[in-house]
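Right, I'll just put the structure down here and ask away after.
One protein chain omitted, others in place.
The chains carry the letters A and B, assigned in the order they are written, with residues numbered from 1 in each.
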Amino acid sequence: MVWQAETRQAPLTPPEEPALDDKLRRQIRAMFKQYPTKRAVLLPALHRIQQQHRCLSPQALAEVAELLELSPAEVMDTASFYDMYSTTPRGRHVIGVCESLSCELCGGGELLTALRDKLGVEPGQTTADGKFTLITMQCLGACDFAPAVLIDETLYKCVTTEQLDEILGALD
Amino acid sequence: MAKKKVTFTFNGHPIEAEEGLSVLQAVLDAGYTIPHYCYHEGLSVAGSCRLCAVEVGHPDKDGNLKMIQPLVMSCQTPVRQDMTVRSDTERVRDHQKSVLELLLINHPLDCPVCDQAGECLLQDYSFRYGRSISRFETDDKIKQPKKDVGKYLLLYSDRCILCTRCVRFTREVSGTAELAVVHRGNKSEIDIFGGRGIDNKLSGNLADICPVGALLAKPFLFKQRVWFLENTPSVCPRCSRGCNIYLCHNQGVVWRLLPRRNDRINGQWICDEGRFGSAFLHADERLSECRLRRERIQQPASLAEALQRVGEHLAGGQPAADKLAVVLSPFACLEEQYLLSRWARGLSAQATLVSGPVFSADQDETFPGGFVIAAEKAPNRRGMQRVLDHFGGPRLIWQQLEQAIESGAAETVWVQGGHPWRHWCTGEQLALFRQAKFLIAQDILDSELTRQADVVFAGAAWAEKAGTFINDQDLAQSYQAAIEPAGAAVDDTELLWRLGQGDLPFDRQRLQAEIADALGIKGSTETESK
Partner (left out) sequence: MEFEPVLTRNLGVPNIGDLKVYQSRGGYEALRQALASPRNELKQTVKDSGLRGRGGAGFFAGVKWDFLPADHPGPFYLVVNFDESEPGTFKDRYLCDIDPHQILEGVIVTAYINRIDTAYIFIRGEFHHQAEVLQRTIKQAYKEGLLGKNILSSDYSLECVLHRGAGAYICGEETGMLEALEGKRGWPRLKPPYPAVAGAFGQPTVINNVETLCCVPPIIQRGADWFKSMGTKKSTGPKLYGISGHVNRPGVVELPLGVPCRELIEKHAGGVRDSKRCKGVIPGGVSMGVLTRDELDCPLDFEGPPRYGCMGLGTAGVIVMDEDTCMVTALRNIVRFFAHESCGQCTGCREGSGWMLQILNRLLGGQGRGRDLELLLDLADAQGMAPGKTICGLSDGTAWAARTFINKYRSEFEAKVSTRDRVAV
């Protein structure tokens, strides 16, 4: 790989308008008073941005860095650490199959295989129509309802392969 | 207030150290070694590479040694009185082997094409402390392309061992935080935020502190194998801070500059301008021989001929010498400034001494880690001032020279150069020198100025000669020549000695003693090298 050099310095194309709208900025600033440092607002801010944009674009990261008086690299450092943040756009619905031990013992693996077949994508990928992104997740803390699936913000308990069509069908 | 000292033993050797110091630092200071990667004295303690593990014990109430069960990291463990530290136990050695084996599983082992080879801690430690074979028998190494991360830097992520020294440096020392760790676990890597490359004036230090071949300086890339380089201690001439450096050279060529530690001045760092600003040493425009104007045309001449010509010109005695002005250079060393002034005043008490131009930024630049780039972009303005003050008499500043020439008060002008850039003298000043009846240029780079001179002395650049600079803290620092002067150029101090003393044998030590005495300099500083 020594002969390849990835240029990381090429400047971003300047956006036509800011990634974070005024409302989002206000929401982020409103959280400053809850913490002794601005930086502490980073996780909640990233949650809000991702909720609105479905991903964390480089532009959004740069703007939040400016808001919190951090370098963009520091924001990227934090954002890339956590599983829930995605820097690539995801589908309208994110289907997270728990792959931890209790769920695997109770059929989580079969469930994942079924979802792969139904959606025609591998974990980490998004369906061509942009509707679903399939991911695997670490223990969801729902081992009493194994196998568990988290779709967006809703937990689906004791899911069987037979139920999948119905569950997917109900999502717009 | 001096801190309390404690005594402990390391592998049986007694060591005295300041209370509160880490075991690792105390051991290193005492001249022993514990292998380590993430620890760097100039940075905060990360404690993550886990290589500097030792076994530690303390005497119990009855004075019997009680060893602590877990290994401890010597970088984060403070020394204590009567502590026993061992790095020579089987448990520590096994642990070192294991850490090194783990660090190599995703390493490309491309030492033959890696610049770091020869000064690579992964190489050195694997050889000294590691296993001779790896049990990682698979092709599934994590491979990443190298990245262009800054004006002066390439990042070979493949070779990175995630010690995070570089990340901490940009956060703690340069204060610019361009580098980050991204992702986590064994997918972690060092990166910049896309489009925001490493852009700080201390970036070259990143290549130094990287213990492996991950961060490499572009200007040095594939230039030399480090084992061919000889390192000569020197002082950086790019600003009045006078950072201590090593000139790393081979066969008459300086290939790179490295910081030489001096806690009173530069700590462990130097700036990029100094580090990457020595290309002028080997520029095509270097003056390699003296020149004389004969029949309006400059022609090569020997040093003796050039000296003779100057002598002839001033042979008229007092009237000519009264109208002699010598421009001292802030890039010249103290010895040169002194000898030139002494020569001029030896000819006439009325000879004018002029302080040469000093380019200056608005103010010093101070970085969060305490490093300072001085505003004055010359190494020896203070020395120049001391020389001028010492000799007294007619003195001018550079801007006043114009009037002196126009009024005819200065007919013969000797200009001392040595600036690291060619056209340091341009425009009006240049036109001004055209009015001088007789112009003598002592410089290192061919320029408009030297081309219009009647006599040109080809001088040596700082790396090619010995000398002394006085920095912005009034510290006098002497340095040695690392390489031979270009072509037939000569050490300026010797040149000026011959100018003034004729054939008297040159004795640098006596000269330095005389200057120290005359200028009230209490010897040159001790440079703390590690």
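Some observations on this one:
Here is the rule we use: a contact is a pair of C-beta atoms (placed from the backbone, for glycine too) under 8 Å apart; a residue touches a chain by one contact, two chains touch by 3 or more.
Note that the coordinates shown come from a computational prediction; the quantities given were computed from them, not determined experimentally.
Although one chain is omitted from the display, it touches the following shown chains in the full assembly: A, B.
Considering the full assembly, A:Leu46 is the residue among A:Leu20, A:Leu46 or A:Val97 that touches the omitted chain.
Within the entire complex, the positions of chain B that touch the omitted partner chain are 45-51, 53, 70-73, 76, 95, 98-99, 102-103, 105-106, 135-138, 140, 161-162, 181, 183-188. Residues touching the missing chain, restricted to chain A, are 34-37, 39-44, 46-47, 68, 70, 77-78, 80-85, 99-102, 104-106, 137-146, 150, 153-155 (touch as defined at the top).
Here is the rule we go by: only the chains that are shown with their structure count from here on.
Centroids built from CA atoms put chain B at 48 Å from chain A.
Residue ranges of chain A in contact with chain B, taken from their complex: 1-2, 4-12, 58, 61-62, 70-77, 80-81. For chain B in complex with chain A, the residues that touch the partner chain are 108, 110, 113, 143-150, 154, 156, 158, 167, 170-171, 176-184, 191-197.
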